[in-house]
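Questions regarding the structure given below will be posed in turn.
With one protein chain removed, the remaining protein chains of the complex are shown where they sit.
Chain lettering (A, B, C, D, E, F, G, H and I) follows the sequence in which the chains are written, and residue indices restart at 1 in each chain.
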Amino acid sequence: MNNLETFENPRPGRYFSITHENPEFTSVCPMTGLPDFGNIIVNYVPDKLCVELKSLKYYFLAYRDKGIFYEEITNQILDDLVAVCAPLEMEIISEWGTRGGMTSTIVASYIKE
Amino acid sequence: MNNLETFENPRPGRYFSITHENPEFTSVCPMTGLPDFGNIIVNYVPDKLCVELKSLKYYFLAYRDKGIFYEEITNQILDDLVAVCAPLEMEIISEWGTRGGMTSTIVASYIKE
Amino acid sequence: MNNLETFENPRPGRYFSITHENPEFTSVCPMTGLPDFGNIIVNYVPDKLCVELKSLKYYFLAYRDKGIFYEEITNQILDDLVAVCAPLEMEIISEWGTRGGMTSTIVASYIKE
Amino acid sequence: MNNLETFENPRPGRYFSITHENPEFTSVCPMTGLPDFGNIIVNYVPDKLCVELKSLKYYFLAYRDKGIFYEEITNQILDDLVAVCAPLEMEIISEWGTRGGMTSTIVASYIKE
Amino acid sequence: MNNLETFENPRPGRYFSITHENPEFTSVCPMTGLPDFGNIIVNYVPDKLCVELKSLKYYFLAYRDKGIFYEEITNQILDDLVAVCAPLEMEIISEWGTRGGMTSTIVASYIKE
Amino acid sequence: MNNLETFENPRPGRYFSITHENPEFTSVCPMTGLPDFGNIIVNYVPDKLCVELKSLKYYFLAYRDKGIFYEEITNQILDDLVAVCAPLEMEIISEWGTRGGMTSTIVASYIKE
Amino acid sequence: MNNLETFENPRPGRYFSITHENPEFTSVCPMTGLPDFGNIIVNYVPDKLCVELKSLKYYFLAYRDKGIFYEEITNQILDDLVAVCAPLEMEIISEWGTRGGMTSTIVASYIKE
Amino acid sequence: MNNLETFENPRPGRYFSITHENPEFTSVCPMTGLPDFGNIIVNYVPDKLCVELKSLKYYFLAYRDKGIFYEEITNQILDDLVAVCAPLEMEIISEWGTRGGMTSTIVASYIKE
Amino acid sequence: MNNLETFENPRPGRYFSITHENPEFTSVCPMTGLPDFGNIIVNYVPDKLCVELKSLKYYFLAYRDKGIFYEEITNQILDDLVAVCAPLEMEIISEWGTRGGMTSTIVASYIKE
Partner (left out) sequence: MNNLETFENPRPGRYFSITHENPEFTSVCPMTGLPDFGNIIVNYVPDKLCVELKSLKYYFLAYRDKGIFYEEITNQILDDLVAVCAPLEMEIISEWGTRGGMTSTIVASYIKE
């Protein structure tokens, strides 16, 4: 599931942030088998590597048929992206469509120690 | 009134937040007997347990015929949710429809010591 | 269920319109037993009688525990209000919260022949 | 109550429209004695006379302590303004703050025959 | 693909409209194999039958893995819904996410002759 | 002018906030005698007492015929509410309609020492 | 005051519309000597000539020190622009900042006979 | 400049509309040599042919270095698209960024006779 | 140019803030001679004196024919207002209309030492 690619940070010594927002994320609820729809925001401060945008798109597409909970998805995306680009900081925000009359948002973050 | 259920936090060691927003909350004013309508936001950092969404929905439904003030509801929801999932932090925000030309918002929060 | 009251139109010969909007409507889904939440808009041109606002509020409250479908509610409100005030024209719009990922709107109208 | 003033239409032969909107209208509910708050929109096509803006402001101020219903206010403003400037067309829209959980809008109009 | 269900119109002689909006529609682009994301609006005037909401939801879900163009989807939904409920009027609006820097909207409608 | 009432804080040991917003405030400008219109926001952390909502509404109504400046109103409301409920913290925000082409906002706050 | 310039309509036989909106219009109130601020919208269907944009800008600038009422400005702009480009249709909309708590909008239009 | 491609209308006998909106259009002002930025909306009712989306994108890109006025661009796009797909109806709307403090919108349309 | 007036702070010992916003500011660009249009926000914490609103309005009017740059205006307003009312803190924000396709905002602030 994880073919994420990276490219070299063009200003490795500078502290700057990159945000990618994907309002077209969909996965499957493992309880009901019905699709979930979310907006995923990736916000990070690169160290030596940046996440390549096209591979990020395909990485998200791989969740389309996967049965997985909101909390797990958000943390899994964080783990996978941290593993591949080793950022100084990273935050994943997932915002989900109405289920049972309620909307949900999950925020998970990482800071390099 | 409290059949809230939980499930295990999928990343117990990580500090991350979960928000559920319910714009379809209704209870009854104990003074007038008329219904109140609110938007309830639950925002928390789980420790070992997460609140299960469907049981949260039914927990909110149990207020439909209950006579209770804004300030009491907000604190009661905080007490009940803290009791069932023992979070690291939790905040309850309740936003209420116009009464007497005024709108009200109550915010109660808990931090594990 | 129908204790709607009226008062005399203050300008009976003039064609003018009155709109009342109630964003705090709730009824019960007859299939699931779960509450539905809607915004009800009453828009009419009075003939000899206007609908009294407080009785309209109590009329709406009477749906709180009633099991009834969107399409039926909308038409029933139209029938009840037409019966009580005999307007020249009346339109009822009901807008409903998300169910199964979808929102719904019903519009029913009446023109005196 | 009616000290409305007018000035001569600068283009008497041309069909054009003038709109004045007053979001700071207040009167008193004759049932409860409590104040009502509204937004009043005056939209008209002048014939020979235009309504002078400062006198319109003072005309609206005269409702501040007056006990009067929404439907009556809207039609009274229409009657008074038509009487003073004899327009080709005029429409009065009044939009009212939340009472009993509901908002109301009244629209009354006049066309010269 | 078409298991749409219907129920009897509760007011068969009255001309009234029903709108269902599904912001969580997804299908597959037959050119690229990549998913498309759309908002589908169904607006109709029922004759003898209304479309059952839950079956409509499952009908939309069946497009999740189907390769089909915007124009074809919109017209196919119109054909399928007209076939199953024979409305007096029906309009399908589909609004699509950005592709190649552009957004698209398709509107197809039917009027019973 | 000050008949504000209170009720006992339902969770006296917990730090939580209460906000009441009144968009229907009006007073009189002492310079011109013309009415002013404002939105008043009361935000506080209760200690032992909470402000009763209906008495707050009547307290605001008492300004309707009072000639008083923006800065004085805002501070007077703060003084009166602090005197009656002795909160841990309180903030009064007043937002005023356009006068002389300008809008104004006053913010006064109190922290118990 | 009128140095408006024109250029030839690039598609003289086709019925199409051109809109220019100027949110930075200012003139002077002839009663008070104080400046007025407006948004001016020019919407027209050209016949043989189009209004040149830069000369339109300078035409508007010429009102900066001119004492003139809302109704007169709107009609004067219409007269001047019709005179210079002889359009098939033209509409001038002027929207004005708050004066005495009220906003105003004037709409004047011309159709070639 | 015109490599627009088409595909067959999937429902040739039905009257339905297709809209494509491109907020990333840029051309060059022939007077100043500076770039113009616009939002182009293409709205049409197809007869036998639909405009292929990718070729439409490249068609728009061809204006990037072209010196051309707003009015000419809008009509040229209409002429080119009508020529290639012979629609029953077509409308081109172009909305342009602020120049000289003003924004402009051009609307050109075609109806098959 | 500086006839700013003040009045005594009604609560001299309390730390509170006052904001005045003027969306109708205009001056002249010293390079081009063309008018600039801005929104000026004055936000301050008074010590012993408050700025009188009507004199502030006339102070702003005095810039109408003055040739002066954005950065200079913002700092000059700050200097003049600090000189006249000696506040504990003051911030001036100026937001400017589009020039050369760009908008600008200047923020200057003062804290009493």
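Convention: a contact is a pair of C-beta atoms (placed from the backbone, for glycine too) under 8 Å apart; a residue touches a chain by one contact, two chains touch by 3 or more.
Note that this is a predicted model, so its numbers are computed, not measured.
S.K.: Touching residues of chain I against the unshown chain: what are they?
M.R.: Residue positions of chain I that touch the missing chain: 69, 71-72, 74-75, 99-109.
S.K.: Contact with the hidden chain only, please: which chain E residues?
M.R.: 37, 97-98, 101
S.K.: Going by the touch rule given at the top, which residues of chain A touch the chain that is not shown?
M.R.: Missing-chain contacts on chain A: residues 9-11, 14-24, 50, 53-54, 56-57.
In this text, only the chains that are shown with their structure count from here on.
S.K.: What is the shortest path, in steps, from chain A to chain F when you may only step between chains that touch?
M.R.: 2
S.K.: Identify which chain pair among C-E, A-E or B-D reproduces the interface of C-D, meaning that over half of its contact pairs, matched by residue number, are the same.
M.R.: When the residue numbers line up for over half the pairs, the pair is C-E.
S.K.: Centre to centre, by mean C-alpha position, how many angstrom separate chain G and chain I?
M.R.: 31
S.K.: Go ahead and note the Å separation of the Cα centroids belonging to chain E and chain G.
M.R.: Roughly 45 Å, centre to centre.
S.K.: At what distance in angstrom does the C-alpha mean of chain G lie from that of chain D?
M.R.: A distance of 28 Å separates the two centres.
S.K.: For chain B, write out the residues touching at least two other chains, lowest number first.
M.R.: Each of 23-24, 37, 97, 101 in chain B touches at least two other chains.
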